[in-house]
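What follows is a single structure, and I will ask about it in a moment.
Entry: chain A
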Amino acid sequence: MASSDITEFRACSRCLYTTAHPLGLVIDEEGICSGCRVHEEKDSLDWNERWMRLESIVKPYRSQSGRNYDCVVPVTGGGDSYYVLHLVKNLLKLNPLLVTNNKYFNTPLGVRNLANLRTRFDCDILVQNINPDSVRKIIRSTLRKFGSIYWPCLAGQTAFPVQTAVRYEVPLVIWGAHQGLEQVGMFSHAHEVQMTRRYRRDHDLMGYEADNLLSTFDSLTEGDIWQYRYPDDHDLKSIGVTGIYLGNYVRWDPKAQHEQMIRDYAYQSAGFSRTFDTYDFVDCFNYMNLHDQLKLYKHGYSKVTDHACREIRHGRLTRDHGLALVLQHEQKSAEYTGMFCDWLGVQPGALQFLMDNHRNRSFWRETAPRQWEFSGPTVNGTLQLSGVGTQGKSSDRCVFKKNSALDTRENAKYITIGKGYP
Partner candidate 1 sequence: MSKLLVGLIDYGAGNLASVRHGLLHIGFNCRISNDPVVLSTCDLLLLPGVGAFRPAMQALKASGLDAFLVQQAGLQRPLLGLCLGMQLLTESSEEGGLTEGLGLIPGRVIHFGNRRWHIGWNSLDCVSKDLMFEHSSSETYYFNHSYYYDGPREFQMCTATFGEPFAAIIRRQKIIGIQFHPEKSQDAGRRLLKHMIEGLCHA
Partner candidate 2 sequence: MLKKRLVAVIVVKDGRAVQSFGYRRYLPLGRPEILASNLDRWGCDEILVLCIDRGRQGLGPDIGLLKRLASMRLSTPLIYGGGVMTAEQAALVVHHGADRVCIDFALHQDDVQPIREMAVRLGAQALIGVFPLARLGTGLQWLDHRNGVSRAFSRENIALFDQGVISEAMIIDWSHEGCAGAFDIQLVTRFPMHNVPLIAFGGISEPSQAAVLLSLPQVSAVAVGNFLNYTELAAQRFKQQLPDLLLRPTTYSRYV
């Protein structure tokens, strides 16, 4: 492969993102990226005023009759669900209907965390279980076409809450943080960006809505994908569906929040081979493993870089410490891949073949047929240690607690619906 196709990507001088970020990244004349610039707002905004703004926004949505829920809150057994419910129930005093789409890659820890969540906060929950035959058919198609094993999980988790808002006539949907804002500064907090179908298709779903998966050449049918359709504009309008992000009104700091939730609500965490973060996505066998491996193939960086950038921006890691952690984890092999092969019904070698088709030639050189060498930012000189801040181990203010494991059973297995107690 000619080296010319290694197009020129620039790195931010403060964090570890480059202009190859799939959400888009703009670097200003001082070499600072849009993500870092918007993060600066977290230390300049008056968060008391932001909170009062949030209270005024949610006020009209409170059910007057008390005969319906005040809002719909998407939750999982990992991520920000605990802190979101803490804000929604304890501080905003809203009565939420919890919703989640079953991604089927559930860890026992995730099942436990979700059960503990809805027990501690005493909330009703709806779990959508789309028939696994359709889910497998879709994954075979999205893995082949654009290298994703996660499309149904993302499509379901971003559609079901909105569909529920329409069906239950509960217009307000409340999310945690806006990924575009948090990672690449897609919006300022002041923009108070809301949930949109465009962002979902463009970024959550890599450009493919449910109907875009259908083609005369593929075996997928409408019966497989219709449950992933976003409600149409007519329904959104008639119910007045509005999705807001708490991260626009509360200074979002996932590490601190998770640690508060571990103290106050017994959230449990677990370690991963491919990142140092122990709080994020402990509910999934694949998000930090096979899915993250594909991310490295397609975009030349992994979740560990997302976590490092976040901690650098929060001042708990120097850029060098962050890069050192990335170098330590980025090439670690994904765990539980065999379990995925069994579940989907593909041979390991065939899976590797499928994944290799989606290696981004800007970050991978095929030195010989099906022999690949990584040439991403951490190795091609785009990201380099400055040699200043690397003495000693990473700073002690960036320690992640690990009080459990993804699966304590001797042979791990996906859980479809679990008990989650004790």
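The candidates were selected such that all candidates are chains of the complex that A comes from, given by their letters.
Note that contacts are C-beta pairs under 8 Å (C-beta built on N, C-alpha and C of every residue); 3 or more make two chains touch, one makes a residue touch a chain; residues count from 1.
These figures come from a predicted structure and were not determined experimentally.
Colleague: Determine, using the touch definition above, which of 1 or 2 touches chain A in the complex.
Modeller: None of the others touch chain A; the one that does is 2.
Colleague: What does chain A use to touch candidate 2 in their complex?
Modeller: Listed in rising order, the residues are 23-26, 28, 34, 38, 180, 184-188, 191-199, 201-203, 207, 229, 232-234, 236-237, 241-243.
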